[in-house]
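Just one protein chain is left out here, and the rest sit where they should.
The block that comes next holds subunit A.
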Amino acid sequence: MSAVFDRAGHEGSGAGDRLAPLCVLIVASEPLAASIGEEVARGLSDIAEVVWVDDGAAACAQVSAHPDRVVPLVLITASSASPGSSDSIDTRIATLDTQAILRRASVLLLTDRALHDDLSLSVDCDRLHAVIRIPGSPGILAWHARAQTVRWLSSHRPTDPRTRALVAADGRPVAQPESDLLRLLELDTQEVAAQLLAGIERVLGPRPRLLLPAGTRLIHEGVDVDAVLVVLRGRVALDHASAAGDLRLHHDSTGSVVGLLSLAQQQRAFFTARATTEVEVVHLSFEQLDRALAVDASLGAAMAAVSIRALAKRLRRADQLQVEKTQLNHVLERERRQLSEALRQLEQARLELVEQARYATLGEMAAGIAHELNNPVAAMLRATTYVGEDLERVLASHPQGRLASEIFAAERDRPPRSTREERAARRRLEVALGDAGLAQRLFDAGIEDPERARALAADPTSLDLVEAVAGIGSAVRNLEVASRRMCELVTSLRAYARPKGEPVAGVDLHAGLEDTLRLMAHRLRDVEIERSYGDLPPIRCHPGELEQLWTNLLVNARDALGDTLGGGPEGRGRIALITDAPDASHVRVQIRDNGRGIDPDILPRVFEPRFTTKQGAVRYGLGLGLAIARRIVDAHGGTIELSSRPGCTRVTITLPVAGPPDDEDIET
């Protein structure tokens, strides 16, 4: 149920209209609603009509039915409209807030309860504008409703003509606060100070104005304060001496009363007040102030207003300083982090330089060793051939030359056998001859046929010759194997040294990869090669070097697949080649294999040059493979990264399109 009590401000219609009807809602049950409505209407007779409804739902219905109305104020009673309902104030205000029009309204709670614990949300959301105890003194409710409505109009409808009639141009209500203190607080600082001074002069008679030049100290830090200064004109700064130098706490202007805080606390000044312009002040000693306040009690309000304003200003300044300090701290912290990051990067760069220098030295050394070894090794390799050839000539003139040549050649060209096979063959000979010592001699001479062994055993001269030429044969074979190994080593070391010559521009990286794959086809025949080539710009590089790089990486990948070929747990051995251009100035090549992965213990050292024994056979160059790869990539100004876990080893090379940096002196 609802009732319209009064109609005012009814001109025009529509909520957007400046003269939309104003309506104050009262949510209360009868008969309380009617009495409240009547009282409120008395306070708002010239401003708004007053409507009352039973509950929140009815209030919502009411505003829905009259969307043109503007509702500045809602008064709700604490006692529930429907008896037995336990709706909290929060719930009821939330119900009202479902309507946009009501969400903007100020809410006044009328309560007869001594304690409320059901409106925390409303307070938290700033939805409660006054709490009024009912029943109260007659007229109080009307006065409240009016003041709240005027305040609401001034902030929500400043251009409304009805607002202009109630509120002055500066935003202050036309009706002044009743108390001296609040009235004074609404004045500006200068005015309050003037009123205070006027009051003091009424008691003490005219006070002389003191004219002081800029720089004059009005209060001295650390000195007892026994007077205040009313600044009538000019500016005053408050400085505090600290370990970090003079600190400007505050810069005040005309109207302030300097020394008030120190006076209030009866203590030494915490700061030095200094005129920063020419100032005009009135000096009031503690006793003068005391007397003025004692004689005219109304001065107390002016004094309080001056103090509160000064304190508020200073407090705001302190808060602002706190905010500034926090912001500065953030800036400092950010800069500190940037600095430490920069430091970390510098350290990283230094380590990389040291590393580069180390590899550069190794590269030079490798080149030097390769060069020094090359000639002697070549000589050795040739010499083994000569020894063989010359021996053949010597034996040609020997009476048993044919036998000796045959034994020599057989021993020289004897293919490798396992020690297990050799032992078994020797046992067979032992059994056939029945003499272990003799069998051993004959076996060492390469004689395994029992018939022949028996014949030789019976002919000691021939046996001696056979043993001797067999010895030469195996020595020549071993010499040749050894020198070939050294040759391969020299070749590896040379590859580790840097290349000569200028980089070539316009190189198609994919073509180089394909060339390498073709050359390695025989080694990769059991491996599934997956290509995933992206669009790459032509690059500037040492193409031969890059082919060496792909070769080394593919050899390693192939090597890692050793166990999984022919269907390991990961299926068939697979090498994937993936290329792309991460940005306009770089190309990237990824070589991935599904092999056994690299032992995490040695992963950090894989780029260091070393030699390894792999599966019993020493393989040359493989230990250098990644070191060479790294050297090549470094020389091109690129990066190489390796990650590995069982079943997935991935080498990622990034190269600059522009090619090796011009300054290639790092390693030479």
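For the reader, a short list of remarks on this structure follows.
One rule holds in what follows: a contact is a pair of C-beta atoms (placed from the backbone, for glycine too) under 8 Å apart; a residue touches a chain by one contact, two chains touch by 3 or more; residues count from 1.
The definition used in the following text is that contacts and distances are computed from a predicted model.
Look at the chain that isn't drawn here: its UniProt entry, checked against "ABC transporter permease subunit", "Acetolactate synthase", "Potassium-transporting ATPase KdpC subunit" or "Two-component system, chemotaxis family, response regulator CheY", names it "Two-component system, chemotaxis family, response regulator CheY".
Note that of A:A198, A:V481 or A:A521, the residue touching the chain absent from this view is A:V481. Checked against the full complex, the candidates A:G437, A:P460 or A:P600 give a single residue touching the omitted chain, namely A:G437. Of the listed positions A:E422, A:D464 or A:D508, the one in contact with the omitted chain in the full complex is A:E422. Across A:G300, A:G401, A:P450 or A:G471, the single residue that touches the chain missing here is A:G471.
Taking the whole complex into account, subunit A touches the unshown chain at residues 416, 418-420, 422-423, 436-437, 440-441, 444, 471, 474, 477-478, 481-482, 613, 615-616, 618.
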